[in-house]
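Pasting in a structure now, in structure tokens, and then I'll have a few things to ask.
Note that one protein chain of the assembly has been removed; the remaining protein chains are unaltered in position.
Labels run A, B and C following the written order; every chain starts at residue 1.
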Amino acid sequence: MPNTFGKLFTISTWGESHGGGVGVVVDGCPPSLPLSEEEIQVELDRRRPGQSDIVTPRNEADQVQILSGIYEGRTTGTPISMMVFNKDARPGAYEEMKTKFRPSHADFTYHEKYGYRNPEGGGRSSARETIGRVAAGAIAKKILELAVGVETIAYVRQVQDLAMPESSSVTREAIEANAVRCPDQEVAAKMIELIKTVRSEGDSVGGVIECRIRNLPVGLGEPVFDRFEADLAKAMLSLPATKGFEVGSGFAGVSLKGSQHNDPFEIRDGKVRTTKNHSGGVQGGITNGEDVLFRIAFKPTATILQAQATVDTDGQETELAARGRHDPCVLPRAVPIVEAMANLVTLDHYMRQQAQNRLFLFDQS
Amino acid sequence: MPNTFGKLFTISTWGESHGGGVGVVVDGCPPSLPLSEEEIQVELDRRRPGQSDIVTPRNEADQVQILSGIYEGRTTGTPISMMVFNKDARPGAYEEMKTKFRPSHADFTYHEKYGYRNPEGGGRSSARETIGRVAAGAIAKKILELAVGVETIAYVRQVQDLAMPESSSVTREAIEANAVRCPDQEVAAKMIELIKTVRSEGDSVGGVIECRIRNLPVGLGEPVFDRFEADLAKAMLSLPATKGFEVGSGFAGVSLKGSQHNDPFEIRDGKVRTTKNHSGGVQGGITNGEDVLFRIAFKPTATILQAQATVDTDGQETELAARGRHDPCVLPRAVPIVEAMANLVTLDHYMRQQAQNRLFLFDQS
Amino acid sequence: MPNTFGKLFTISTWGESHGGGVGVVVDGCPPSLPLSEEEIQVELDRRRPGQSDIVTPRNEADQVQILSGIYEGRTTGTPISMMVFNKDARPGAYEEMKTKFRPSHADFTYHEKYGYRNPEGGGRSSARETIGRVAAGAIAKKILELAVGVETIAYVRQVQDLAMPESSSVTREAIEANAVRCPDQEVAAKMIELIKTVRSEGDSVGGVIECRIRNLPVGLGEPVFDRFEADLAKAMLSLPATKGFEVGSGFAGVSLKGSQHNDPFEIRDGKVRTTKNHSGGVQGGITNGEDVLFRIAFKPTATILQAQATVDTDGQETELAARGRHDPCVLPRAVPIVEAMANLVTLDHYMRQQAQNRLFLFDQS
Partner (left out) sequence: MPNTFGKLFTISTWGESHGGGVGVVVDGCPPSLPLSEEEIQVELDRRRPGQSDIVTPRNEADQVQILSGIYEGRTTGTPISMMVFNKDARPGAYEEMKTKFRPSHADFTYHEKYGYRNPEGGGRSSARETIGRVAAGAIAKKILELAVGVETIAYVRQVQDLAMPESSSVTREAIEANAVRCPDQEVAAKMIELIKTVRSEGDSVGGVIECRIRNLPVGLGEPVFDRFEADLAKAMLSLPATKGFEVGSGFAGVSLKGSQHNDPFEIRDGKVRTTKNHSGGVQGGITNGEDVLFRIAFKPTATILQAQATVDTDGQETELAARGRHDPCVLPRAVPIVEAMANLVTLDHYMRQQAQNRLFLFDQS
């Protein structure tokens, strides 16, 4: 089931960039949750094209329709099918790409993997696939906020070499206060300028998104394979354009000695806490009650408006200069996608933890 | 199934540090493969304690027994059960840890997750669990080498701030030529010295392991969730002490523009190849025929022989000074574990690719 | 994933009787298969309401739309999303059922399971859910016929106590030659008469569907849990109104001694064959090359137009007389559904068998 994610709260996405539409089926959702299309739409609007002047101008309202699983405004526990029709498809714009492989795109690998592919707008490899993830993630987010009190926020920490300083007090408001979704408004302004410059050169940039999950219960994550951070890593590396994932101290942590890196325990406000958080909120693959903190590296957008060397489907070397609409930097629109994936992982692990370890309370006397 | 990994070639590990033993059940293995305990043992010997003077002196031969799935020296296609008995267990050494949580270990999180735990040697959170992975990985490795021609090598690229330069021509022989498993012999000598110094201080260090998968067919990896690099990321972050994963250009790649980062295609030796490999061998989640190249950040070992602040199971602040045997640097022994996980991911994806996309050859005329 | 079926060729259905529609997402489909909506529609037309005068008169064209996974008439290997809009919904007809539980329906159990449900037309428990199965099964059928040569036929063997004699030479044409889908035309005529009589009494009848899978390769089915007949049993018992499953000699076989029941082997046309087929085409859970032959018991339709004792959502005893449209006998429309499930099980097992046991041909010398 290559297009399904999750164990108990599962999502299955479908659709292509220029087919009829894209969608998702959510299975395993708890019943009786109040849910409306408007709530889903809020998150989709954060990822939709055309939302600001630093993202792709492709004109898609990305209006979601809920096709099943809701009755009179509440979930019924049965599959929730949601979809968005593709509107502003321009298949003609992709004529050249039927035969020429775009460098660092998935054209060549899809061609070889399947032997047959939909080349329009990248087909299934288009980031439009993430619409389904964001729609499903909006449900997970609501459950986590309503029933568990978890808050997940992601933000652009770095664009190319422009980085904001570390901060544990980032707010949603600060993130949404600018088009690039960096909560440091000064750095954000510079990032926006950089993105515009790069776009004017027909080029692109990447960066780093940081995500923080607050108020998590202790105990989420399965030791061994399905560690909380392992499932986060998979979730994040499953997003287009990602090249790296780190949690807590990450790659920088290798410069420290154990005596510096370890997080001593203390009692704070009556709870077992660590005095710092090099662990990034996970120990032995299980959440320890601190913020789960991780970062994802996004490469510069592969689509650029410059001529590039490539080969075609006949095995001939040739050149390709992309036309058409694209994001000079994917990070601003990737922020809600990262949050969606983080919420999906968190809810799934919450349900798994409850199912195995909280249902049965055997007398320990 | 929190203790199972893989979709078609699956492994399920079991066991604790100081219980009866540790083991693994491999399911889905192709039949007729010649297989002996000696072949499995070769890989286990590379991860076993006591193999050199820079690893833990715990004395475990880690002698594997194959309990099922083999008949007269060949696999039968039925589950292969393998186990290793624990020998040099010293439960008494862990008396203090029954009540005091070791900082940056999994004691606290297991305690909270399950409400009840085996504290001896970390119980299930012990790195002895990886014995099962290495035993299973040895089978995957043999199949991949024999039937597909794939070669997977991992090596220590960096210890604390000591790093070897990039090299695409690393050999197994160079890796195994020293105790730290860094193929650059000069850098290796410095790393060994560093590890000894750190150990003498009762401290520990981390580092970076790099892994290279050579001669992969084009087309492995499922687009969307089960991307080849996403499954590698999960596999690697599921290993104890890991804090980060990056593929190809990784985190450093964010400093480049798209025009610098993109990998142009060319025809080389009659094949579609890229002129460089910022992609790390994967595009759109699918292998493109270049080496798959990734790096994993390992934190410094949490066990150190210095007093540390912590709390106990009664919620009282206290102090703990570890005794007992441990690795001052886990990287040398982690090398075969990384290879094992990489081989497991690769074989599983190879089988998935064949099952969906190579079985049926519909006439395309 | 309670709404997903299959391991490699998987289907996930969604939708309710009176919601927006019903649909299915097929994942893992091989690429390059020529596929049109018309081919899917052929099977849907065999299950749709209103097709004859012995089935429910609900007027649904059940026109399928393929939303993804096809490009220019061929599958791309990506998820195939298909849906059918509900047209002739009459939610008003179900007002009484919001509070009164229909006997031997799923109203009460859904109410208790989820605490909240869509009562219109049975919501998710409606047999309209099987539209997705039939649509997906049509794809499996095409692959099996085109690439493997398998033929699956189901037919009504018995209605109440009217049964046709055993026959191994049943043809599709004979099955489709009458409204009840019994290949024995004389018995069929009596069955039709019986169904009409029962309907005129406001009552209903059940019966037995038999299914025969011809020309199967030897070797399908996983020993132990995923035996071929075990997966068939699950598939069939997952259909509404089913109460029993038997393969080969079935329940009648218990009257025989081993010496009578065993199927001796012989060589026939150069192949290893059995002289009879009490085994029903499976031995040790694995197909042996004979026809796989099984029967399913369907209870009489629960919806009847007679007053029945029941209770309501307030826990009061009351009475309910169903109105509205229903099938007096579900078997004629269940025939294509049984075939669909049989084809889904068969294709999935075919792919599993190839993936594990046919990819790698190790030298046995």
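We take it that a residue touches a chain if its C-beta (ideal position, glycine included) is under 8 Å from a C-beta of that chain, and two chains touch if they have at least 3 such contacts.
In this text the structure is predicted, and so the values were computed from the model without any measurement.
Student: Kindly name the visible chains that come into contact with the excluded chain.
Tutor: When the full complex is considered, the omitted chain touches A, B, C.
Student: Who touches the missing chain here, B:S36, B:S52 or B:S68?
Tutor: Going through B:S36, B:S52 or B:S68 one by one, B:S68 is the residue touching the chain not shown.
Student: On chain C, what residues meet the omitted chain?
Tutor: 2-5, 13, 101, 103-106, 108-110, 112-116, 124-125, 129, 158, 160-161, 198, 203-208, 218-219, 221-227, 229-238, 240, 243-251, 253-267, 270, 272, 274-275, 278-280, 282-288, 297-304, 306, 308-311, 315-317, 352-353, 357, 364
Student: Can you list where chain B touches the absent chain?
Tutor: 1-4, 10, 12-16, 19-23, 25, 27-28, 31-32, 65-71, 74-81, 83, 113-118, 120, 123-124
Student: Even though one chain is hidden, which residues of chain A still touch it in the full complex?
Tutor: 8, 28-34, 74, 77-78, 143, 146-147, 223, 351-352, 354-357, 359-362, 364
We take it that only the chains that are shown with their structure count from here on.
Student: Measuring between mean CA coordinates, which chain is farthest from chain A?
Tutor: C
Student: Taking each chain's centre as its mean C-alpha position, how far apart are chain A and chain B in Å?
Tutor: Computed from C-alpha means, the inter-chain centre distance equals 26 Å.
Student: So, what's the distance in Å between the C-alpha centres of chain C and chain A?
Tutor: Those two chain centres are 39 Å apart.
Student: Return the residues of chain C touching two or more other chains; collapse runs of consecutive numbers into ranges.
Tutor: Chain C, residues with two or more chain partners: 28, 31-32, 74, 77-78.
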